[in-house]
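I'd like to ask some things about the structure below.
With one protein chain held back, the other chains of the complex are shown just where they sit.
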Amino acid sequence: MSELNIIRELKKLNFNNLYDKDFLLTWEKSIDELKAIMLIAEFLKAEHKNGKSLRVFESGIGISIFRDNSTRTRFSYISALNMLGLSVADMDEVKSQVAHGETERETANMLSFLAEVIGIRDDMYLGEGDKYQRNFSAAVRQGFNEGVLHQCPSIINLQSDIDHPTQAMADLMKLKDYFGSLENLRGKKLAMTWAYSPSYGKPLSVPQGIIGLMSRFGMDVTLAYPEGYDLLPDVIQLAKNNAKQNGGAFNVVNNMDEAFRNADVVYPKSWAPFKVMERRTTLLKAKDKAGLDQLEKECLANNAKFKNWECNANNMALTKNAAALYMHCLPADISGVSCNAGEVSAEVFEKYRRDTYHEASFKPFIIAAMIFCARFANPAAVIENIMKCNKDRKCS
Amino acid sequence: MSELNIIRELKKLNFNNLYDKDFLLTWEKSIDELKAIMLIAEFLKAEHKNGKSLRVFESGIGISIFRDNSTRTRFSYISALNMLGLSVADMDEVKSQVAHGETERETANMLSFLAEVIGIRDDMYLGEGDKYQRNFSAAVRQGFNEGVLHQCPSIINLQSDIDHPTQAMADLMKLKDYFGSLENLRGKKLAMTWAYSPSYGKPLSVPQGIIGLMSRFGMDVTLAYPEGYDLLPDVIQLAKNNAKQNGGAFNVVNNMDEAFRNADVVYPKSWAPFKVMERRTTLLKAKDKAGLDQLEKECLANNAKFKNWECNANNMALTKNAAALYMHCLPADISGVSCNAGEVSAEVFEKYRRDTYHEASFKPFIIAAMIFCARFANPAAVIENIMKCNKDRKCS
Partner (left out) sequence: MSELNIIRELKKLNFNNLYDKDFLLTWEKSIDELKAIMLIAEFLKAEHKNGKSLRVFESGIGISIFRDNSTRTRFSYISALNMLGLSVADMDEVKSQVAHGETERETANMLSFLAEVIGIRDDMYLGEGDKYQRNFSAAVRQGFNEGVLHQCPSIINLQSDIDHPTQAMADLMKLKDYFGSLENLRGKKLAMTWAYSPSYGKPLSVPQGIIGLMSRFGMDVTLAYPEGYDLLPDVIQLAKNNAKQNGGAFNVVNNMDEAFRNADVVYPKSWAPFKVMERRTTLLKAKDKAGLDQLEKECLANNAKFKNWECNANNMALTKNAAALYMHCLPADISGVSCNAGEVSAEVFEKYRRDTYHEASFKPFIIAAMIFCARFANPAAVIENIMKCNKDRKCS
């Protein structure tokens, strides 16, 4: 879309309510709001490609809190901050400690005197990640209301136990780009399927994020997993309701081939069963090392029963014209490459390698667009200003 | 104070000598110099609140050397650098190693080719922290004089074994704000008292910094601690002299209630006895692990005798109109919240929570003002220039 068209489209949307807010779950945002963020991300990506400066902050800090290791998301966040003129400040001390109540509220405020935005990844414990983000948000909101903070920073969910909105939104942009428009997604079948991985305890937030988001754009979403690998019941219910309300479909099956059959898009990805994650959280809180080791052993043994849940030439042949788009949040467990047996065969991955990289390339811009909408009361005016200034990123 | 008044006041003060210098101890600076730093911090805080850009550096590095863990001070320092346009560079390698002589001099210079400022926290070992900062300063001064460095960076003490000037100055700003003016502090009683904490080995720099600074502004400072919990004798002598010269008072008592009686301000805070810190330093140098464990055991046992040194509704009732201002450098050990029994009751802390957060909110601006005065020959002119440019921090 041309940049003038982007602005024209933007002006049709009602997204004022993104201003001065957090971005925690896609399903807390309206369709207009999600569309606006994608349009702005498109604008930022196009301008970046053209070598233009997108610096809209003279100074300001983006705090980075990663309570789980991350390379890709961390760099996407750093890139988004840098693009807009913000500096990253890592709060790595919280990685392993679980703070509560006053300690948490106090820390949140002490970090935030100059903060514009706070990116948080906390996806390890069911029932904890989203809660931590909301507590953090409430703490700084209170600090602002009490006159301690000059401005209330916005929280960006960089992966919680419930949703991974920066990933899901980047994935949606890839789909929009691949099929030409959001409208073209209507009726397209997306198979979000479990896949085998030799590792253990992968978060549920990616599949939950995908079914929670794509079901709002009229897609025919099929979720597939081996018996026992359930997701959070609330999110399943949400996907069902979304499908009803938006003219799509949502089905759950326990068979990979069935999900792949006639699919336009496949997203095979490992995760841990919801009930295992619950037990794990309980054991972790009890610091029951032996119990955790036992649980891991059980799980890996159970995973191993489903080694045939691999995306490969055979099941790709079942998809629409044997040519579904393969998606992954990366890194994928590639059979014979990054592990002996994994989520996807080397052949399929290599065929779609460029697509998966391209999918990931939307993430820095989606994050930047979320920040943009949270921090500027009138994003369209700021965009027009960027175009008018037309400043190169490099001196010439 | 209005911003024009700030500039008018600033022009009455003689503070040229802050330029191209370090900030290590408040008592090495004149009253005028301290006042100027506070005025500039006020200006920066007001402009930040108004959304203005305070970027006065196009580029430049602020080195961060934390030889002890820190979250609050580290973020205040990062925030100060960001506000002014400097980038932080962490020198974390020195955390655990004690380097000497040529190695130290060489490292100091190798880091500093682009440095404007170097923030150092080194508060763990009596007789070491301040020395390390002075050695670092001498090293870069020599490097500059020998033509190795293009400019001589300024050292900012972010907490040493002797003083914690960025904390004490932020506290003084809080007092100035709370009582309306520095003049209003004359005759006000401040109780800097020891308080019980279940932890061990807290630095002496906060109480030392408070008595060393507040005694210069005509306050009636009472230091209280259980027998044996002495501070550095030199700082006690200094506080006495300050009081004499500035028309205030300085008393030491061994009774918390006595200190609280009729106080306008109370600052209950745990610290380790000076002699314990000395023994600890000796044991650490000798790498005597058993000795250190034994010392910790002894100390905690000794601390436990003074659990009644808690700030609570009972002793707060003894203060002026039962309404003294409660201060703390945070995080406080709050009884029943962050520990079983601690420095302050939950009730008192909650009543003054907003005040303690507000107290902390001055710190990024005090640090920025210290940097400002150390790096600009004519800070008033730069401030006037900031006001003239009147640039927003966010693009519009």
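The chains carry the letters A and B, assigned in the order they are written, with residues numbered from 1 in each.
Assume a contact is a pair of C-beta atoms (placed from the backbone, for glycine too) under 8 Å apart; a residue touches a chain by one contact, two chains touch by 3 or more.
What you see is a predicted model; the values in this text were computed from it and never measured.
Enquirer: Just name the one of A:Ile61, A:Ala239 or A:Ile334 that touches the chain not displayed here.
Expert: Residue touching the absent chain, from the options given: A:Ile334.
Enquirer: One chain is left out of this view; which of B:Tyr19, B:Phe57 or B:Tyr178 touches it in the full complex?
Expert: B:Phe57
Enquirer: Against the chain that's been left off, what residues of subunit B make contact? List them.
Expert: 55-61, 87, 89, 91, 93, 101-103, 106-107, 109-111, 113-114, 143, 146-151, 375-376, 381-382, 385-386
Enquirer: Which residues does subunit A use to touch the chain missing from this display?
Expert: 48-49, 51, 53-55, 69, 71-72, 75-76, 78-79, 82-85, 87-88, 330-331, 334, 337-338, 349, 353-354, 357-358, 360-361, 363-364, 391-396
Here, only the chains that are shown with their structure count from here on.
Enquirer: Averaging only over C-alpha atoms, locate the centres of subunit A and subunit B and give their separation in whole Å.
Expert: 41
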